[in-house]
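Excluded from the complex is one protein chain; the other protein chains are retained at their positions.
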Amino acid sequence: MSDINKVVLAYSGGLDTSVIVKWLQETYDCEVVTFTADIGQGEEVEPAREKAKGLGVKEIYIEDLREEFARDYVFPMFRANTVYEGEYLLGTSIARPLIARRLVEIANETGADAIAHGATGKGNDQVRFELGAYALKPGIKVIAPWREWDLNSRQKLLDYCDHHGIPVEKQQGKSPYSMDANLLHISYEGEVLEDPWAQAEDDMWRWSVSPEQAPDEPTILDVSYENGDIVAINGERMKPHEVLSYLNRVAGDNGIGRIDIVENRYVGMKSRGCYETPGGTVMLKAHRAIESITLDREVAHLKDSIMPRYAEVVYNGYWWAPERRAMQALIDETQGPVNGDVRLKLYKGNVEVLGRRSEDSLFDEKVATFEEDEGAYDQKDAEGFIKLNALRLRIAASKGRSL
Amino acid sequence: MSDINKVVLAYSGGLDTSVIVKWLQETYDCEVVTFTADIGQGEEVEPAREKAKGLGVKEIYIEDLREEFARDYVFPMFRANTVYEGEYLLGTSIARPLIARRLVEIANETGADAIAHGATGKGNDQVRFELGAYALKPGIKVIAPWREWDLNSRQKLLDYCDHHGIPVEKQQGKSPYSMDANLLHISYEGEVLEDPWAQAEDDMWRWSVSPEQAPDEPTILDVSYENGDIVAINGERMKPHEVLSYLNRVAGDNGIGRIDIVENRYVGMKSRGCYETPGGTVMLKAHRAIESITLDREVAHLKDSIMPRYAEVVYNGYWWAPERRAMQALIDETQGPVNGDVRLKLYKGNVEVLGRRSEDSLFDEKVATFEEDEGAYDQKDAEGFIKLNALRLRIAASKGRSL
Amino acid sequence: MSDINKVVLAYSGGLDTSVIVKWLQETYDCEVVTFTADIGQGEEVEPAREKAKGLGVKEIYIEDLREEFARDYVFPMFRANTVYEGEYLLGTSIARPLIARRLVEIANETGADAIAHGATGKGNDQVRFELGAYALKPGIKVIAPWREWDLNSRQKLLDYCDHHGIPVEKQQGKSPYSMDANLLHISYEGEVLEDPWAQAEDDMWRWSVSPEQAPDEPTILDVSYENGDIVAINGERMKPHEVLSYLNRVAGDNGIGRIDIVENRYVGMKSRGCYETPGGTVMLKAHRAIESITLDREVAHLKDSIMPRYAEVVYNGYWWAPERRAMQALIDETQGPVNGDVRLKLYKGNVEVLGRRSEDSLFDEKVATFEEDEGAYDQKDAEGFIKLNALRLRIAASKGRSL
Partner (left out) sequence: MSDINKVVLAYSGGLDTSVIVKWLQETYDCEVVTFTADIGQGEEVEPAREKAKGLGVKEIYIEDLREEFARDYVFPMFRANTVYEGEYLLGTSIARPLIARRLVEIANETGADAIAHGATGKGNDQVRFELGAYALKPGIKVIAPWREWDLNSRQKLLDYCDHHGIPVEKQQGKSPYSMDANLLHISYEGEVLEDPWAQAEDDMWRWSVSPEQAPDEPTILDVSYENGDIVAINGERMKPHEVLSYLNRVAGDNGIGRIDIVENRYVGMKSRGCYETPGGTVMLKAHRAIESITLDREVAHLKDSIMPRYAEVVYNGYWWAPERRAMQALIDETQGPVNGDVRLKLYKGNVEVLGRRSEDSLFDEKVATFEEDEGAYDQKDAEGFIKLNALRLRIAASKGRSL
């Protein structure tokens, strides 16, 4: 049926992608290479090896990408204070470009002529995987089984497994939700959430306690920045993925980082999602705080004006696109002086900034003070400042222009 | 000394503006008209009458502007999801244009040739008052005593009172902070806050309890929107200022709405401020939630891309400027379908969205579902969508352009 | 083969769409309704009636839409000073939404269940037609024969005509280029233009003389604006389509309005196009000139900052989308004072502004003069204005921040 000889599959080891392995072998009469990455989803990746072997896979890639993921994707994005549609910290979006890149690289290494993924035809992830793949290897073929096959119900999948001898594990406590997890977040979609008026169930959440269940004592944290990135917590230097792990734990313990939103997908529909992003929620707050004393006003406003577009570009899957790189150049250019410490208080769902300090602070106490400033600021300058800023308004009004 | 015969003063009834009354009378040998407005600051305004009389003022304006303030200023601003520098809900900024307008109108009514205010030469408020005044009455003279006089310390002010027989009340529990309050918020500046690393004191806050002191039981609220504005809470219709009052109370009781930030003033310095905006914090969250199901994606993103500029315009004092009106036209144009209900949970500092619904919802469950959608969405369309969105990237890559 | 009973076709009367009539009848076994509009393309539309009849069409719509096209589409777009990619005045783009709307309305009137057009699968026009149709009638079916059939060469089309008895006129002087024309412009693509380095041929152009061939005497024009639209030329009131006709003629006679560009299509490729937009070129220049004295600075800059997105939205085919309407609301809000006269000189390809005047002018000669201004402007205000605008820079420099 096909001219495809070998395909690299983003393989989780779960039921769906196991079915895909078999379906690809059958449908395309081709070899399947599996690629399984630890990006902090919180599940062991090594078991995927035996499963893949059991499905007849000969080339099996299992990799720990947590450091790279945090350092080269999550951290650069947080330099921009990126938030999609006012709420979403892009936890799923930011993991896709890394997977896309490795799929393409493994295709190059193994001589595969196609890649495949387990994302559905309704979501954003198919777009993110495929845009990345096409951008990095324009001639690659992409197979998206969910857009092709007719196994579009749970029962059909189970029948397929039964028919093909794919072992189906009884998963105790398996969530009914469609979930995705990595070092930055875990997400929930589907089921009761498909009605935006329906309340999410308490037992859905996995990474954080509820504010109600969080401890009665706050946690105080000092986070330290260099060039816009967190490099230490409470004085202990950490690598980016260690920062995320640490913050996920303490923020999750304090009930921080849950949101419940309706978002606009790139493919054109609205969808309801619940997200836990404990560490990211802390990072956003802290980054704004350190920038508040180290960034020039106009630079900060410029960043704010560009951020919605940057967020859109990342959400839509254009990480591997020159417009993302151009905006990143602007953002990174501004982060040199973003150094210093932020003291935070975590308490029952809240992240409060208690203080911020920096060798590169632009906060000038002599100028800002309500007390005698010894000439640091001449209040009389304000009159001319206001007069000329008002000039266009005064001229308009004097010519009868009404507001 | 002057060609000023009569000046309208924004008069709080407090010590500073009482000194200004006397200082104006003396320095300019002119009549002073006082204007005192209730914009929800939480203090009685009527006592200002006796104080003004005691200072020899003949024309005394005391007005309740709460409804107008909420309806014509706060609510339009919230339609834009306005946040300055990622954090600040513009509580002080939004009250100034109304005061400026009334000062000018009263000057017109009383034949005054000048207005005066008690804002310092270092802050934003002088700019906001004066830009508004100049925009509405270009020939008006503006007197800003803090920029002119030499009463630049507490002691000199008290000496001045002593010398001129201005009664100085012993204010029990008088805050040492520079404060400003209205229906939307209360702010704190100065004192220990002048060091951005120093932690704000617990007893500084006035309007809200801390999350720690908030009740252990959450409060559930249903807020109802029409054309982007809240019109009812828990099914009870309310006017805009009633909405704000109500939300301030219940949100403040639940420890909601405190922030502690360093902001960039229009006059060029950084300053540290603490703000309590209980109701506004709820309104922002709720408005985004109702928009999430009723606004088109591109409209929502357009609003997000314009918001930082809108916020800057309001913060800088350009409410009475045509660029604000032009942006407002865009924003208001989008709010027709922003109708429906949002269910919220308030708990120890947190505002959570539990659900949202609308007759004008664009959420399409048939399209969004993970279940069989009976043809509402053809997953095969995604392939072409991705292929053409990737085309420019594929061409670039095929021509050797690297990322 | 199909569940389509009746289809409305955008019918030019030319060979391609005549083939489509027959092909639709055959392929879908359905009735075809033809719709032919005069939007100023400069060819008679009435002959399309006989041709359609000859093809067995029973419901034939032939309409003069020039006034509506100019008034409701071209003029609103010019209020925004719309230019795509710095050069293109969107002549083709702006005609599509009107055609899309009429196709849908005629489908409603005739009970048709589909529409069809003759645009190829590579271009922007298919997108513009179809986005408009879907936005106005979401259940409509769209047939795009060029994406479906295999008549993908000139010879195959002629064979098809031969086989089906479709008369093929020998068109004397038929251009080899792919062309599109309406009141705003005429475009050329294909042939030698497919090499972006190849020079366009002199005899390609149809609407304008070359600057070399233009008269040695300039033409002076006075154009008068009301609310941002031209309402009179040389004192004679004209309707929008009369304005365009008039300006096309005099500007074309003066060699004005040719461009030769490579543009980025929405479907992802670059394409080379040559355009003649004589009247539009004059209108853009004149509109900027009248705005230069009647628009507030910040409003003008706001419009400039939004324009690229507005242009993109129109180019991509989203006229019938809420984000276009929202931006239009902002633009139209600003045009109330855009009244007055602009004097222009047209000469051998050049449009020069000689002068502009308005009752609503914000140009203040007293303030602007280099002569003694009698206190209209206090130069000393500039010092404070500069000092405070420099404050953030001075603080940064004083803290060792380098540039």
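Annotations
As written, the chain order gives the labels A, B and C, with residue 1 at the start of each chain.
Assume a contact is a pair of C-beta atoms (placed from the backbone, for glycine too) under 8 Å apart; a residue touches a chain by one contact, two chains touch by 3 or more.
What you see is a predicted model, and the numbers here were worked out from it, not measured in a lab.
Across C:Trp23, C:Tyr275 or C:Tyr347, the residue that sits in touch with the chain not pictured is C:Tyr347. Of C:Lys51, C:Arg102, C:His185 or C:Arg272, it is C:Arg272 that touches the chain left out of the display. Although one chain is not displayed, its contacts with chain A can still be listed: residues 264, 267-269, 296, 298-299, 301-303, 305-306, 309, 318, 321-323, 325-327, 329-330, 332-334, 388-392, 395. Within the entire complex, the positions of chain B that touch the omitted partner chain are 296-298, 337, 360-362, 364, 367, 377-378, 380-385, 387-389, 391-392, 395-396, 398-399, 401. In the full complex, chain C touches the omitted chain through residues 81, 85-87, 120-122, 126-127, 130-131, 134-139, 144, 146-147, 152-153, 178, 189-191, 194-200, 211-212, 216, 218, 258, 260-264, 267-272, 288-289, 292-293, 297, 300-301, 304-305, 308-309, 312, 320-322, 325, 343, 347-350, 352-357, 361-365, 367-370, 372, 377, 379-383, 385-387, 389-390, 393-398, 401, 403.
Definition applied: only the chains that are shown with their structure count from here on.
To fit its Cα atoms onto chain C, chain A must turn through 180 degrees, a value rounded to the nearest 5.
Centres computed as Cα averages put chain A at a distance of 31 Å from chain B. Here the spacing of chain A and chain C, counted between their Cα centres, is 40 Å.
Of all residues in chain B, those that touch two or more other chains are 264, 267-269, 301, 305, 309, 321-322, 325, 389-390, 395.
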